Every structure is written in C-alpha cells, then in structure tokens.
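First up is the structure itself, then whatever we jot down about it.
Of the protein chains in this complex, one is absent; all others appear in place.
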Amino acid sequence: MSDPIISLTTDFGEDSPYVAAMKGVILSINPAARLIDLSHQIPPQDVRHAAFFLAAAVPCFPADVLHLVVVDPGVGSDRALLYVLVNGHRLLVPDNGCWALLERSASGPPAVIRLAEPRYWRHPVSATFHGRDILAPVAGHLSRGVDPMTLGPVVSEWVRLEERPPTVARDRLVGEVVFVDHFGNLITNIPGEAFAVLAGRPVRITVGEHEVPRHVRTYADAEPGSLVALVSSMGTVEVAVAQGSAAQRLRADVGERVTLMVEGNA
Amino acid sequence: MSDPIISLTTDFGEDSPYVAAMKGVILSINPAARLIDLSHQIPPQDVRHAAFFLAAAVPCFPADVLHLVVVDPGVGSDRALLYVLVNGHRLLVPDNGCWALLERSASGPPAVIRLAEPRYWRHPVSATFHGRDILAPVAGHLSRGVDPMTLGPVVSEWVRLEERPPTVARDRLVGEVVFVDHFGNLITNIPGEAFAVLAGRPVRITVGEHEVPRHVRTYADAEPGSLVALVSSMGTVEVAVAQGSAAQRLRADVGERVTLMVEGNA
Partner (left out) sequence: MSDPIISLTTDFGEDSPYVAAMKGVILSINPAARLIDLSHQIPPQDVRHAAFFLAAAVPCFPADVLHLVVVDPGVGSDRALLYVLVNGHRLLVPDNGCWALLERSASGPPAVIRLAEPRYWRHPVSATFHGRDILAPVAGHLSRGVDPMTLGPVVSEWVRLEERPPTVARDRLVGEVVFVDHFGNLITNIPGEAFAVLAGRPVRITVGEHEVPRHVRTYADAEPGSLVALVSSMGTVEVAVAQGSAAQRLRADVGERVTLMVEGNA
C-alpha cells in the first residue's frame, strides 16, 4: 500500500507563509503523508469559486485521498469545521458551502462530522488561522488512521450554497456564467445536452447583450479569435474565444446571463 | 522510515525553468527525495520577505526536513553559501541574512558550515545559477546521508539582517509593518502581548496617518469592510480589513510606521 495522500486547496497564494506552515504541521504529525497541491490561487474568500473548483477536481481523485480545503472568510467566528464523506470522497472544510456542489452530484447522502475534539489540534489555537491550527493537524492524524468518528459529533445541518438553476421557457433556456477559467472561457450552468436537444434547429446564443455567432464541437473547429459556444470539459455550455479570452472580449464575469433561444419558434 | 524530504523556497516564479531545473538536479542525485514546494513567489531578490516567510514556516516543520532556499541577489559574487542547523532545523541558504529571524527565536546558537567542497557540486558551475549548480546537488547529497561536516569549514561569521525593533515610550509603542500578506493584511513587529498589557485602557492605533478604529480578537468580530487591529497568527499586531485588503485601503507597505498610543495618559 502506498503512503496516504493529502491534497491542499486554499486561497492563500504562495507569497505568504500560510501554505508552507500547514504543510509543516501535517508532516510534523505524519512525515509519511504525501502532499498534493490542488490550488493556492482560489480568489481570496471566494467560496463559490472554491465550490466549482472542487466539483470539477475532486471526483477525478481516488476515494482514499483526503482533501484539505481552506477558503475561510468566517475564521474565528462560530462557523464549524467539518469532516465530510461525500460520494466516497473525504474532505476537511470550513462549513461555508464550499463542498456543496459535490453533494449535488452524489449518489447518496453525505456523512458529516463537526470537528470538536481539541486533542487533535495544535495549541494554542490562534483566532485567525484555523487551517494551521485545526484542519492541518486533524488531516495529519486522519492520515495516520485516526477514526473520523472520534473527531466530533455527527451533524445533520450544514451551510448550503445558494444556486440559481437555469430556467426553461417555451423557446429559451436562461442560465448564467458560473466560472471563468484561466483562459477566459466562460463556463455556464446550462447543461451541454441543450445543444443535442436543440440539434438541427436554429439557436441564438447570447451572453449579456452579446451574440455568440456559432456553436462548435471544439476550439479547433473555430477560427483563432472567433467567439463560439461549445460543451465544456465539465459537460456544460461554455462560451470561448478560440486562442483568446471570452471574458476579456465580452467583459463578462461570473453571474452574467446566458441565453439559448430557438429562433422562428415564437 | 519514510523517504527524506527537501523543501524549496525561491523567488524564481513558475514561468521560468529554474525551479524545474533544480528539482531535476536533486532527483538525479537522489530519486527517492520527496520535494515539497514552500514558495516560488518570494518577490524577486527580496531577502527580507524571505526571512519573514521562513520564520513563519520553518518552525512548523519536523526537524529532519532539509530546507533549500534560493533568494540570492548576490549570486556570482563572493557571498558564501551556507548549511545551517538552527533550533533543530536544517537549511541550505545564500549568506544574505534570509535565515536570520530563525536564529532570533532559537534556543541555542546555530551551527553554520560554508559550502566549499566542489565534489558535491554540478560542473561546470555557472556564474549565475548557484541554486541549480551548488545548492540543489548539495541538497541531493545531504538527503542521501552525506555528513554536513564534509561540505566545508564551520564558520562563526555570517550576514545578519538589520532590524529595527519597536520602540517603547511612556505612552506609546512605535513599530512598523514588516510583512504584507496575500490578503493585504499588514503584519507588524509589535508583539501581540501589547494588547494584553494595555487591556482596559483606551488605545489609539495608527498606521502612518490613518487611525485604526477598533481592535478585535478575530476577523469575524468585525463588519466586512471595516478596518481593525488584531493579533496575527504569528503572534504580532496585525492591521486588517475584514474580507478586504488593508494594504490597498491604507496604501501601506513594508516599513510603514505603526503606533499604539495610550490615550488620556500623557
């Protein structure tokens, strides 16, 4: 059997010593832990970005990886810290909805434990850095085989993420941009199947006030610089500029409205 | 026993091939070495930033980790390269003061060896990249069990970091910002105990010309967007904007003067 794997996802950046401190704490408890960086570039305190990130990344991992997530605008408040088992994946997270999208696609209900057992923590616990003082040491102990049931009580309530699912009208589907990726591609919450359902019918796609002239199968089917819609690698409708940035071209961000409209059908 | 761990801290960024080259050199000498990235986003040639970073991160690690640090404005000069054992922690560093703050909090004197044994280096040694040609191969050899005493002579002189400790007057404590973190929090050199000592007395806190209206225990005790002082996770006074950036709000940077003044006490 190989050594236990712990992944790290934070909004700490790398110019600050916070990620390094957490790695040190984990390795102090379990020197055999294998640390995998997922991201330290989650935008500061952007729980929604973290939720989307985790929904795209965590399901690709084998079940026994432990995912440590610190995007934690509520540090120091009475927000709980949680151990979560969802769809076979294990996470340590602040209770702020950052793991909510994993629950949505799960085949069964999650098991959730509130961290309440100080003997697994680093003392004194600071008021501003629970990633180092609570989550990292708990991750270290879990990776050494500590039973999650000893971490604290099972809970049945947790913070959820407000979501606005796309709306369907007779001739249109209205959704929004839910993620802007590193290339400036606009990922929406509209299922990619919409293209299949509408196949063969003339469809008008708009992002805010901007019309998207074509939909294609892949970036390579589009002229460099042209604006297109396609199915993203997450399976949802994406608006992209081939070899360019749709976010810059359309000055669009998360929350921008995206509409698929069947033409001549009104 | 698990495989030896080598951590890397540099100002190389990741767009350039320098970090990758160092990893390759280490693994060529010891394929079993486990590499842990601490940061490659130290601001270019900013030894003081590196010193603060290491002081916050290194003490969290177990003692047998080897910390390789390349923030080296003096590369190619006659500045020495050092193996340092300080408070149980092992580092390979340019002799420029980057490890100085670790010495300050150590329980005993450090042991320092100047790297002088070319048989542990990569040849030809370039004039501009001692990280790849000297520090990385020495790290590889150390991780295979080479005795540090064979690396070169023990030395008793090394570069120190100029520091201005906070000054204490009858009614005030005057320090400065020593680090600005990824969130724009201003970390000062004023011990957090100052709050305890002053407890119950009205204190006026200023950063440059700006008044900090409140001090709180943690970010969550402050309204989002409000300016507060608190004790940082490093134990010193910190000035922050809850869910925002104090550095941006106050246009403050490292070196900015911070004052704690007891009111009505003059």
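For the reader, a short list of remarks on this structure follows.
Which chain is which? They are A and B, in the order written, and residues in each are numbered from 1.
By definition in this document, a contact is a pair of C-beta atoms (placed from the backbone, for glycine too) under 8 Å apart; a residue touches a chain by one contact, two chains touch by 3 or more.
Keep in mind it's a predicted model, so treat the numbers as computed, not measured.
Considering the full assembly, B:Phe129 is the residue among B:Phe61, B:Phe129 or B:Trp158 that touches the omitted chain. For the chain missing from the display, the contacting residue among A:Val112, A:Val177, A:Leu230 or A:Ala252 is A:Leu230, taking the whole complex into account. Taking the complete complex into account, B:Asp37 is the one of B:Asp37, B:Glu176 or B:Glu256 that touches the chain left out. Touch with the hidden chain on the side of subunit B covers residues 3, 11-25, 27-28, 31-32, 34-35, 37, 44-45, 73-77, 79, 126-129, 132-133.
Where subunit A meets the chain that is not shown, the touching residues are 2, 5, 7, 9, 34, 36-43, 49, 52-54, 56-62, 64-65, 181-183, 217-221, 230-233, 238, 243.
We take it that only the chains that are shown with their structure count from here on.
One simple way to say how far apart two chains are is to compare their mean CA positions; for subunit A and subunit B this gives 31 Å.
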